[in-house]
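Structure incoming, see below.
A single protein chain has been omitted; all remaining protein chains appear in their positions.
Labels run A, B and C following the written order; every chain starts at residue 1.
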Amino acid sequence: MKKYPYIPHTEEDIKEMMEVIGIKNIKELYSDIPKLFEGDLNIPESKSEIEVRREIMELANRTINLDEYAMFRGAGIYKHYIPSAVYQLATKRNFLTAYTPYQAEVSQGTLQALYEFQTAICELTGMEVANSSMYDGGSAVAEAILMASRINKKYKTLVASSLHPEYIEVSRTYIESQNLELETVKYDEKTGRIDIEDLKSKLTEDISSVVISYPNFFGVVENIKAIKEVLPEKVLLIVNAYPIALGLLEAPGKLGADIVVGEGQSIGNYMSFGGPTFGFFASKKQYIRQMPGRIIGETVDADGNRGFVMVLQTREQHIRRAKATSNICSNHALMAVLSSVYLSVVGKEGLAEIAYQNYQKAHYLAKKLMETEKFEPVFEGPFFNEFVLKPKFDLDEFNKKLYEEKFVGPLNLGKFYNELNNYGLFCATELNTKEEIDYLISKVGEIDEINL
Amino acid sequence: MKKYPYIPHTEEDIKEMMEVIGIKNIKELYSDIPKLFEGDLNIPESKSEIEVRREIMELANRTINLDEYAMFRGAGIYKHYIPSAVYQLATKRNFLTAYTPYQAEVSQGTLQALYEFQTAICELTGMEVANSSMYDGGSAVAEAILMASRINKKYKTLVASSLHPEYIEVSRTYIESQNLELETVKYDEKTGRIDIEDLKSKLTEDISSVVISYPNFFGVVENIKAIKEVLPEKVLLIVNAYPIALGLLEAPGKLGADIVVGEGQSIGNYMSFGGPTFGFFASKKQYIRQMPGRIIGETVDADGNRGFVMVLQTREQHIRRAKATSNICSNHALMAVLSSVYLSVVGKEGLAEIAYQNYQKAHYLAKKLMETEKFEPVFEGPFFNEFVLKPKFDLDEFNKKLYEEKFVGPLNLGKFYNELNNYGLFCATELNTKEEIDYLISKVGEIDEINL
Amino acid sequence: MKLIFEKSKEGRTSFSLPKLDVPEQKIEMEDELIRKEKPNLPQVFELEVVRHYNDLERKNHSVDSGFYPLGSCTMKYNPMINEEMAGLFNNIHPYIDEEYTQGALELMYNLQNYLGEITGMDAVTLQPAAGAHGELTGMLIVRKYIDDNGYTNKTKVILPDSAHGTNPASAKMAGFDVIEVKSGPDGRVDLEEFKEKMDDTVAAIMLTNPNTLGLFEKDILEIAKLAHEHNALLYYDGANLNAIMGKVRPGDMGFDIVHVNLHKTFSTPHGMGGPGSGPVGVKAKLKDYLPKPVVDLNEDGKYYLNYDIPKSIGRLRTFYGNFSVMVRAYTYILSMGHDGLKFASEMAVLNANYLRKKLEKEFKIAYDEVCKHEFIIDGTFLKEYGVKTLDFAKRLLDYGIHPPTIYFPLIVHEAMMIEPTETESKEELDHFVDVMHKILEEAKSDAEILKGAPRNTPVRRLDEKVANKELKVRF
Partner (left out) sequence: MKLIFEKSKEGRTSFSLPKLDVPEQKIEMEDELIRKEKPNLPQVFELEVVRHYNDLERKNHSVDSGFYPLGSCTMKYNPMINEEMAGLFNNIHPYIDEEYTQGALELMYNLQNYLGEITGMDAVTLQPAAGAHGELTGMLIVRKYIDDNGYTNKTKVILPDSAHGTNPASAKMAGFDVIEVKSGPDGRVDLEEFKEKMDDTVAAIMLTNPNTLGLFEKDILEIAKLAHEHNALLYYDGANLNAIMGKVRPGDMGFDIVHVNLHKTFSTPHGMGGPGSGPVGVKAKLKDYLPKPVVDLNEDGKYYLNYDIPKSIGRLRTFYGNFSVMVRAYTYILSMGHDGLKFASEMAVLNANYLRKKLEKEFKIAYDEVCKHEFIIDGTFLKEYGVKTLDFAKRLLDYGIHPPTIYFPLIVHEAMMIEPTETESKEELDHFVDVMHKILEEAKSDAEILKGAPRNTPVRRLDEKVANKELKVRF
């Protein structure tokens, strides 16, 4: 009998177990199944760990490892530093191989870690309550829009067109089948911020929520307060925030946001080709019963000692079924705990310093790029660590050359905006050294005039 | 005040603590120390983790990573496969950051793991008792020689010159200052085994022990039984064994060995530039009180439950001081546990299969190399996974070219034996694929006749 | 145990950055947008963080720490090599030119194909982040399909009363009305009632097969036939796929859409609740509705992200799904091979039936017949000893065993849903049986032992009422 490292059954075991069951062979366990499939699945035979490793190493060798690259591209996923302790602690096996804390008494590790995560998210966003994670930033925005509609029973959302284009796509997918509507609001071509006039003109009676990004996809910092001021009282303001930026930018909660969501990758998750990361989700306490996802709360045990459990489970699908606030079941708890460890390691001062350095590096980069006179400025609005410039040369060609130097250049915004084709969305983080930036500038300097 | 991630003291803490102590500044704690050193150590200032990582990654990038190389070199350190579970389990932080199990009640993890290690070593070697590790194979051999002298009160040891030359050096260093003597015994130029006639001729009254290697440095399997037969009763036979080979070769204990030691790297330790690895040390039970190093034994707790403690501590330096069996204090427990996990993962059948494949791969390699007609055979004795051939070309030149192909060729024995300069010590393990071997053969085939 | 926030002390840190190496500029933006008070994150030194999570980890039950027979969750062993392989792909940005991500894309492409093969489906998307997300994807495909075909009257989704809660929730999220069909006395969909409810207004039927009782829906071919006669689509909830790999394929049974839980069947760790990954496979006719992008292979042998899916439902999440979960699942599939996957299913079913037989004398098994990968104990009989299933479950904790899923499926009162998976040994199962019997004896002799349980856990029984009343959800 062939042996498998992950399956303990010996021939003897199988024999004894079949005897107990009263069968003569394993096929009898499947006698009620129609004979629809015969033979073997068209998948290679089992392999030893040595072979599997070789095969996957070969794939890894044909895949970029950005650890070794100077990275000037963000656009929703960022190369930030992850302290060594973060992964080593959060991926301890008794976190990794535990499931949803259905049995709270033997899941206090998970529950306390997530409770701490919720607390950190509240601190970052300036909100009163947070859940214990969503899949990603995009689905968090979509669920926020649905939540807003549940709260004010209105069916239309206005989304800034400077929200990450993939988030808009996801939101559209989520809400359209529920007969809700989504309309985009223009960006101001001068500032790169939301076009307030366009927003005002679209603020009809049926508007449930307005979604903006902070900073927005162009890196420009929206003025949440100014936006909030033009909204009718019942319209909920949903802010999609970049958590690293919240080390420098005022908490959205202090500026009038009703729901704050965002992509959590930047705080302690690897880029991982875009997943898994996690979405965070925070709101005012009054809306907690309309929140999607798992929420952890404090309680006491039979001896009066503090402990943690899942709360408001009656919102969730396993109790409420079709009437649940969301269908979400598995969330991204591990990623949330990674970020909770990250936020504990970098701490209060560290996050502020990281944000400050991001700001400074990006602004140095922008200044130096403009000095080359090979770019035109695009937006005037203040930016955090990303910004858009219009090169006087072919951006894709330039980026191609950069790869060879182990540099990743800016994203060509033509990927998402027709009118911004050959515009570059640059990013710098605390990991970009002055040396790297200056080298990039020198490469720009080398661009042949003919290319212009 | 500058902050350090590894030091918790805040300014406030320091102030409060100084008050309790009754001092005004930290210097007072050093007032009894002569002013011999002023200023700063000539070491760079503290660095952030980001900078440290960059600096060390740069060093790593200038260092070979043999994971990506086809390896045909062994000579004491071997590239064997280490299953993924081994490192992940043995380096769990509560193993890694624990110390010597002085307080047995909170060290049962360590103690049971090492007890299991001792058991596995006894199984491998066919001996009755084993300690919980030495530094490496070389020092284990040296300590075995000292132990033999303690047992039979004789002062001279005969060491096969086919023992790893560095082990001979280490042994010489250890024993000479104790006024013990070491003499080498020739190898038989025909078989590569120990020269039995030379051995016999040197077996004078004052001989305490004879040390052989199994297989020996040339890869040749010594006939322990035949050697034992020529030894006078009181002379102890010390066998240095290659543990992977013990999956195929008869246990030295069954063939007459009195003490069996060896280098443990091959069973679950990385090569790590040669260290840390560990030495294993096993003997007949009657000699246990003369053993060096820590030994773990079974006992019961106050409730009668099984537990483990260190035993025979009266042999050790912290009790016996100058009269201890050895000065060893820190050993290589972590490496021993790594190997214990390894031996549990590969298991009874796995180790036998690994040994069998090592044998087969090496014999295929040898056969193919000889077929190229660019080598002369050297030794006739049976070999396990290493063997010596005499190339008809410049070995060092050839090896240089192999590096460029991500191949590591055989060791030039001239490094250790003048008479064997330009002789190649080849090795193959379960990790060498037929494809790699055939490619190596093709490279041999390409060697220019001019080189011959 | 203190919260990390309670351990915080002004002036401590676990972190430092390189000194800023560029000239500083003044922060230029409206003053109101500049943060006045730093987020009050913990200020702790590194060893404190390390000890904090060391302590927390020790308070968790996990697959690594012991038996975890959580029905419907397939808590199987998560191989070590999977983690190591996933670690090779940490540093890839999603917007990198495809030339530099060929290995990653090939992995996804192969995984799409393997999952298609296992489920008998023609096309697969790896985008959904979890099982429920896959269900939503599937339901949106249903919606798009009926819209495209002008089936304007199709507003309903039928599902059995034994279905997972995510099924109705997902159908509802996609805008459908949910119609429940009762289970018959044999625990399967009541075919007569199904026929009554099946009409042209039905857009889809969601089933899991084997169902949540661990029983194979023997009328599946009939159900499929009826569905297709009414132009309804048949949706397969892959939660229970672990029972049937290489034995029978949803596609062959007539299912049109299927989601797979990589974190169940394909051994990726559950991570305290996630990340999962819920790839969705469809029959050829639905291929054009898949979310964008999917991974394709062009004529030059290059893998690429194909966004050219004109009828696509759009996007369910950003980027391409939970890639590093895919790496783990792919590693597992390579390790097991077609033979190992099949053997895994067989042994999962063997384990479940062995447990069922060993327990059936003393416990009431709901629908006691040959089951697949799981079965249900009907705990109502415990009432006579004055205890509930909850008490019984809590007592299991004292023996170091994670209880089965309790109070689900809803159609069995006081249910305990037991799924041992194939990675547990006979010895472990025997131990579980012993403990179950021991607790039953305790219930009979002194119910307080159960009602006061657990006692040997990091905390004792927790008060959910207090938690829900006070709603203290942050420090």
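Just so it is clear, contacts are C-beta pairs under 8 Å (C-beta built on N, C-alpha and C of every residue); 3 or more make two chains touch, one makes a residue touch a chain.
In this text, all values refer to a predicted model and were calculated from it rather than measured experimentally.
For the chain left out of this panel, the touching residue among B:E183, B:E250, B:E376 or B:E397 is B:E250. Here the missing chain is touched by one residue of B:A70, B:V170, B:V211 or B:V378, and it is B:V170. Residue-level contact of subunit C with the missing chain is found at 7, 9, 45-48, 50-51, 54-55, 58, 63-66, 77, 79-80, 423-425, 427. Although one chain is not shown, part of subunit A still touches it, namely residues 1, 3-8, 10-13, 46-51, 83-85, 88-89, 93-94.
Quick note on the criterion: only the chains that are shown with their structure count from here on.
When the CA atoms of subunit A are superposed on those of subunit B, the rotation angle is 180 degrees to the nearest 5.
Between subunit A and subunit B, the centres computed from C-alpha atoms are 47 Å apart. Contact of a single residue of subunit B with at least two other chains is seen at positions 49-50, 83-84, 88, 93.
Annotation for subunit C: residues touching 2 or more other chains are 12-18, 46, 50, 54, 79, 81, 83-84.
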